[in-house]
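Yeah, one chain of the complex is gone here, protein chain that is, but the others are all in their spots.
First chain written, first letter: the chains are A, B and C, and each begins at residue 1.
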Amino acid sequence: MPTKTYLQAINEALRQEMERDPDVFIMGEDVGPFGGCFGVTKGLYEQFGEKRVKDTPITESAIIGAATGAAAAGLRPVCEIMFVDFIGVALDQLFNQAAKMRYMFGGKAKIPMVLRTPQGAGIGAAAQHSQSLEAWFAHVPGLKVAMPATPYDAKGLLITAIRDDNPVVFLEHKLLYGLEGDVPDEPYTVPFGKAQVHREGTDVTIVATAKMLHTSLEAADVLAKDGMSAEVIDPRTLVPFDTDTIVESVKKTHGLVVVHEAVKHAGFGAEIAAQVAELAFDYLDGPIVRVAAPFTPVPFSPPLEQAYIPGVDDVVTAVKKIRA
Amino acid sequence: MPTKTYLQAINEALRQEMERDPDVFIMGEDVGPFGGCFGVTKGLYEQFGEKRVKDTPITESAIIGAATGAAAAGLRPVCEIMFVDFIGVALDQLFNQAAKMRYMFGGKAKIPMVLRTPQGAGIGAAAQHSQSLEAWFAHVPGLKVAMPATPYDAKGLLITAIRDDNPVVFLEHKLLYGLEGDVPDEPYTVPFGKAQVHREGTDVTIVATAKMLHTSLEAADVLAKDGMSAEVIDPRTLVPFDTDTIVESVKKTHGLVVVHEAVKHAGFGAEIAAQVAELAFDYLDGPIVRVAAPFTPVPFSPPLEQAYIPGVDDVVTAVKKIRA
Amino acid sequence: MSLTEDKLIQMYTTMVRIREFETKVEEFFAAGKIPGFVHLYIGEEAVATGTCAVLTDKDYITSTHRGHGHLIAKGGDLKRMMAELFGKKTGYCKGKGGSMHIADVDLGILGANGIVGGGGPIANGAALAAQYRGTDQVAVCFFGDGASNQGTTQEAMNLASAWKLPVVFVNENNGYGISCPTCKSMAVADIADRAAAYDMPGVVVDGNDVVAVYEAVAEAVDRARRGDGPSLIECKTYRWRGHFEGDACTYRDEAEVQSWMAKDPIKRLREKLLEQGILTEDKDREIRDAIARELEAAVAFAEESPLPAPEEVLEDVYA
Partner (left out) sequence: MSLTEDKLIQMYTTMVRIREFETKVEEFFAAGKIPGFVHLYIGEEAVATGTCAVLTDKDYITSTHRGHGHLIAKGGDLKRMMAELFGKKTGYCKGKGGSMHIADVDLGILGANGIVGGGGPIANGAALAAQYRGTDQVAVCFFGDGASNQGTTQEAMNLASAWKLPVVFVNENNGYGISCPTCKSMAVADIADRAAAYDMPGVVVDGNDVVAVYEAVAEAVDRARRGDGPSLIECKTYRWRGHFEGDACTYRDEAEVQSWMAKDPIKRLREKLLEQGILTEDKDREIRDAIARELEAAVAFAEESPLPAPEEVLEDVYA
């Protein structure tokens, strides 16, 4: 299988869906000739022209609203918010308008739009350019939320997102853009609501999202050296959420560690822990531990930022805490 | 002790703090002569005048930003957002600016402001005027989040909020405005980060917020008739959060049910469940169950809305599920 | 742009239909049959009517919290509207939306909106779809004087103009945002003056003169259909009732209210049409009787329709 980066995988999904369906188009700040702040839309303007790859003013409410209205009118917009951190100026158009329209209208609207946006810390971009806000989106009925961790999933989930008839928030991790992996050339879909078991194991279940999947896989290697066998699972989508795969795993391993990069307090990891504490309680043989960022904004300076981002050690320590 | 409504208690807290401290002032839509959409600020304009009770244009970003800037410059603004649902047009000023300024500036700013806003369903106000969004605010480092359930707490927590040197989100429940209870005439504070045990019990711990506290207390009555003794706790603030009181209770009752009105998925109840699943796992004798709204927007029609809001039966059923 | 007699009668009929509908809503709200909030359009009928008279079913509108008039003018069905207000399963939204969320996407009505300023960005999107497909559809964004200050509205005007989207921004300046007089929420005298900030035409019209509204909107719609971009039309008008039903309206003085009631847009058109012989008293009675029957039927439909079943709460979240 050909090897591509996570970024290339996203770019390819966009290109192929735009080739397939003339109703798919792109909007966002600097997504045109510039190719996007991180280069995700490179080459699309050249291929599809100004009509289908639209540079917008720096007005995120207007962007999301334009996508919502165009989707209600039957197109399939994919809009980009340059950093997820900017959603605060435009959340209304997403959570009160796009997400709720169908329900409020008694099922009589379809809003097939995708909002792509990068999350995550690690490049010294500080408090307003480094957050992970998936918990907010996952709390909004009417939205679907995808959060790919691999190039393969990035392409397949994005194609699914574009073909979905609902508003989908597609959360990329900016530190994964350079990650390479196997990605088929042809279009394919990865289903929503289906977690992926990345490593099988018997002693503990680690559920991890986005970049933390890779941190957790590394941790699993370390644990393996200490004779502990960790199963590592990526939910891939938070809405819909694949409870079953995780519960099944916990039934086998009897232990759960949840890992994400967002701050722990009221983070999505709590939802995962709570589901397992309800549905697989009897299979657990010890506490559920969450590994996540501390309750602080994201700091700028590298030693602080590194202390902020959960690391391999943190995951190993968490597992050892319940497997001591 | 004098009896007052929740609304009167809030009004009194505002009035007394404004009398005490000339730096405290109020801003918001229709908070002036109109007295606020729900009447919370009635009489304050007459007492304190236009300078200290300011009607604003319908621009929530400008309101929160004005509060943030005024607080950074040393005043103590209390701003009102008419319904919490409107926060989507203005969240940036709250979560990226007010909440993070102190940290981003290396501890060299103080933002003593309060954002008051009503939450909650039950008046047929539908999807954009009925939400409970506390989980979003609780996920933002730098904010404190208070959520009073009684008239007594409403006054005491609001006075604490106004005197606090940090941005505080003060979440009122619109269906509690008419609730009566004992409220001392003199100013007093209720500490942040201290849960309140409203009813002692031995068989199960019920943690409930805002209006759900009362639903849960009713449920406890019903359970008592069936010979089950429920301990009912209101955390009162979500940030800071009083983990200890809840953990201690679970150590005694060995069971936990969490109740809130927000949608369950990624709601704050997950955080409570997750904390207990980590810190009191060994004391639990069965699954943790959450009672919360289903994953839908808030519907308009009364039978739908009533089906949406968690009720006494739902709490009773949840307890019986783990105490069967 | 001279209006045919038919068109004038049609507009007159629409205005009366709105007035009578709202009067019924007032009555049933007071009787406790309509839950939630209702914001009545009485006094402002000429704006929705004059505007929508220019549009076809294929054109789009975004409405506001004060949306009944817009919906009726755009062709909304009174039965399904009334049923929705009553919270019934047969309503436009199956009882899920209520007054603030009635929509009829098939008629291009992209919904009333509970968020002040929520409609502008969405209207742009519908207009963008028209531009993208090369149709001649336009989108009208109704918004209030209060909404004109909201950032979303201002962003929407900017984008519409930068992209030359076929949008008409129809401002309903009724002098207040709830209790706040327009003059306290903005320093500028005419909202139409804001058009210049986006390099689009901006005009002020008498919002109680349905013909004036029609003509201004017709020009703006032509411009939009030609591909020349958006316009802003400020319609000066007044709401007769409180902000929502239940508002005691202590912030307005009676003389002001009376002076505006004297400018009743319906009475005004009626007198003009009678004078010009386009309408007769008989014809008027006929129109009013037909509307009364229509409304009776709508109310009966609403009253007799079933409430949604509790389990329906879970439906219609996702497509």
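Definition applied: a contact is a pair of C-beta atoms (placed from the backbone, for glycine too) under 8 Å apart; a residue touches a chain by one contact, two chains touch by 3 or more.
None of these values were measured; they are calculated from a predicted model.
Enquirer: If the hidden chain were put back, which of B:25, B:177 or B:268 would touch it?
Expert: Going through B:25, B:177 or B:268 one by one, B:25 is the residue touching the chain not shown.
Enquirer: Could you tell me which of B:71, B:133, B:169 or B:298 touches the chain that is not displayed?
Expert: Looking across B:71, B:133, B:169 or B:298, the contact with the absent chain belongs to B:71.
Enquirer: Just one of C:87, C:151 or C:265 touches the chain that is missing; which is it?
Expert: In the complete complex, the chain left out is touched by residue C:151.
Enquirer: Check each of A:124, A:240 or A:286 against the chain that is not shown and name the one that touches it.
Expert: Within the whole complex, the residue contacting the unshown chain is A:124.
Enquirer: For chain A, enumerate the residues touching the unshown chain of the complex.
Expert: Given the touch definition above, chain A has residues 29-30, 32-34, 37, 55-59, 61-62, 85-86, 88-89, 123-129, 294-297, 299-304, 306-308 touching the missing chain.
Enquirer: Residues on chain B that touch the omitted chain in the whole complex?
Expert: Residues of chain B in touch with the missing chain: 25, 51, 54, 56-57, 59, 61-62, 64-75, 77, 89, 92-93, 96-97, 101-112, 141-142, 144, 165-166.
Enquirer: Counting contacts across the full complex, list the positions on chain C that touch the omitted chain.
Expert: Residues 149-152, 154-155, 158, 161-162, 164, 184-189, 193-194, 196-200, 229 of chain C touch the chain absent from view.
The definition used in the following text is that only the chains that are shown with their structure count from here on.
Enquirer: In angstrom, rounded to a whole number, how far apart do the mean CA points of chain A and chain C lie?
Expert: Here the centre of chain C sits 40 Å away from the centre of chain A.
Enquirer: How far is the middle of chain B from the middle of chain C, if each middle is the mean of its Cα atoms, in Å?
Expert: Chain B and chain C have C-alpha centres separated by 36 Å.
Enquirer: What whole-number Å value describes the gap between the mean CA coordinates of chain A and chain B?
Expert: 29
Enquirer: Can you list the residues of chain C that touch 2 or more other chains?
Expert: Touching at least two other chains: 93, 95-97, 101, 113-115, 151-152, 317.
Enquirer: Please set out, as single numbers or ranges, the residues of chain A touching at least two other chains.
Expert: Only 61, 89, 92-93, 96, 103-104, 141-142 qualify.
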